[in-house]
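Read the structure below first, then the notes.
In this view, the complex is presented without one of its protein chains, the others remaining in place.
So, subunit A:
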Amino acid sequence: METIRFGNVTFSYPLSDSPALDRVTFEVHPSEFIVVCGKSGCGKTTLLRHMKKNLIPYGRMEGSVTYGSTEVSALDDRRNASEIGFVQQNPDNQIVTDKVWHELAFGLESLGLDNRTIKRRVAEMASYFGIQAWFRRDVSQLSGGQKQLLNLASIMAMQPKLLVLDEPTSQLDPIAASEFLQTIYKINRDLGTTVILSEHRLEEAFTMADKVLVMDRGRIIAYDDPRRIGRLMSGNGDNSRHPMFYGLPSVTRIFYSAGGEGESPLTIREGRLWIDEEMRRTGKEPGKGIPLWQKGTGKEEKPRKIKDPAIHMENIWYRYDRNSQDVLRGLTMDVEKGQLFCILGGNGVGKSTTLKAIAGIVKPQRGKIEVNGRLAMLPQNPQALFTEVCVEDELLEVLHGEKGTDREKVEKVVDMLRLMEIEHLRKAHPYDLSGGEQQRLALGKVLLADPEVILLDEATKGLDPFFKITLAKVLKKLTDAGRTLFMVSHDIEFCAEYGDCCAMFFDGGIVSAGPPKEFFPGNNFYTTTANRMARDYFPEAVTWEEVAKCVGDSI
């Protein structure tokens, strides 16, 4: 018997013309791992929310959603609470108590279990999830990844049979995201819990899924094995591709773009083996890389001299207080005008501190920072900027103290709406926008102050692949207009594809820097999926399109 089953479900929100779900029919079998993907606003969240009784959105609904043999909307409250677990996007908003152990026990307290039983279950969960080391901590001391793991553990303590996760990793950095997905996979394998997961980062999720469900405008357009999804999305050639194709994992995209047939590889390992096989068939030898034992030139790489840089930093040293360690250690860097400059690196190496130092929020103890031109910074959470009730007013608010007639101001606002491609949303409330739209509204707000240098903090966090493409276009327009963008990011793929210059940040300074074409081939681990897959044959190909072209040409 299936776990959950949608029978011809059509759903529309009040005051909306088009249905959010359109004749959706599918079923999920026990212990399956289902990945749901699609553009933002395609109905993923609406679909997932129909699986949990208290989260079913308000609106007009036809058809039926059944869990086991009962309608979800008629489920017993206790059963609904314990058997169906739901994890949402934002790690912070889901935590309600002050201590880790209390949060773990929250659901069990609701069910009215006695102290002894709760203790036992909590102990089990803490051990399974590796929480025991921070069991008695305050939740405010946890990292984002730990918080989301705690949310998951708190739900797993109620021993659900069905686990629904709505983009749980969108607010996490790549390492925490990967760890979180591995944990879900482990739950699915170890306990047989049915998992339904919506995700933007499909690289990893695809390798775990039994089936992938692709949605577009409220409809299910594909529900199949992950190896066959690429075939369905790629159509017959470049023009007939479904837009969702660009959201698939790089390995799959490269496979079909290069003319691969049949079932696609999913992991980098499979991708490499496939390229190996194809190359052997065409008789191409792997290129000779520089062997590890060969010494470098021994000369220190001199950073290229840039005339008239937008940002100039020289020998910056900074620590937060007297007795702590240095966060920035002799950071020296020049950023050329009119470029998108990307800083990559792990957590806690001093990337955000660098931004703060440039913005003048922290004052370095030693060194010199010069910024040529007006400076503005886009914070990580766009909500930190929103004050008004609609998008238009939000932009107009920046011009409040400026000179000029109202007419000129309105014109400026309209221009900005067009530049950010959010004209259709001018009357919407900022909080009703999706993550990508909020990001662009915030950017628009920052831009109205007419800065020449813009600092971006994790601008692609939580965005789906399509919004990233739109954002990249907007950023390109800005650099073409001579503005300088300085971005701190975890998103290797984005920086490789759209950055003009990338730099690796480590231990309080820049280790290596250069245009993506020189920067990434020089790295072994810290490089794009596409590059890792094909580096033996095409070391200079960095983005998936380049790799697909190289492979396609030689087959």
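Keep this in mind: a residue touches a chain if its C-beta (ideal position, glycine included) is under 8 Å from a C-beta of that chain, and two chains touch if they have at least 3 such contacts; residues count from 1.
Please note the rule applied: contacts and distances are computed from a predicted model.
> For the complex's missing chain, which UniProt name, "Putative membrane protein YdbT with pleckstrin-like domain", "ABC-2 type transport system permease protein", "Energy-coupling factor transporter transmembrane protein EcfT" or "Succinate--CoA ligase [ADP-forming] subunit alpha"?
Looking only at the record, the undisplayed chain corresponds to "Energy-coupling factor transporter transmembrane protein EcfT".
> Return the single residue from A:Phe6, A:Tyr67 or A:Phe86 that touches the missing chain.
Only one listed residue reaches the unshown chain, and that is A:Phe86.
> Kindly state which of the options A:Met61, A:Leu197, A:Met233 or A:Val398 is in contact with the chain not pictured.
Missing-chain contact among the listed residues: A:Val398.
> I'm checking contacts with the chain that's been left out. Which of A:Ile34, A:Leu47, A:Val65 or A:Ile95 qualifies?
If we include the chain that is not displayed, A:Ile95 is the one touching it.
> Pick from A:Leu455, A:Leu478, A:Ile492 or A:Ala541: which residue touches the chain that isn't shown?
Per the contact definition at the top, the residue touching the missing chain is A:Leu455.
> Please output the residues of subunit A touching the missing chain, sorted low to high.
Looking at subunit A, the ones touching the missing chain are residues 52, 54-55, 77-78, 81-82, 85-86, 88, 90, 92-99, 101-102, 105-115, 118-119, 122, 138-140, 151, 154-155, 158, 356, 359-361, 374-381, 383-387, 398, 431, 445-446, 449, 455.
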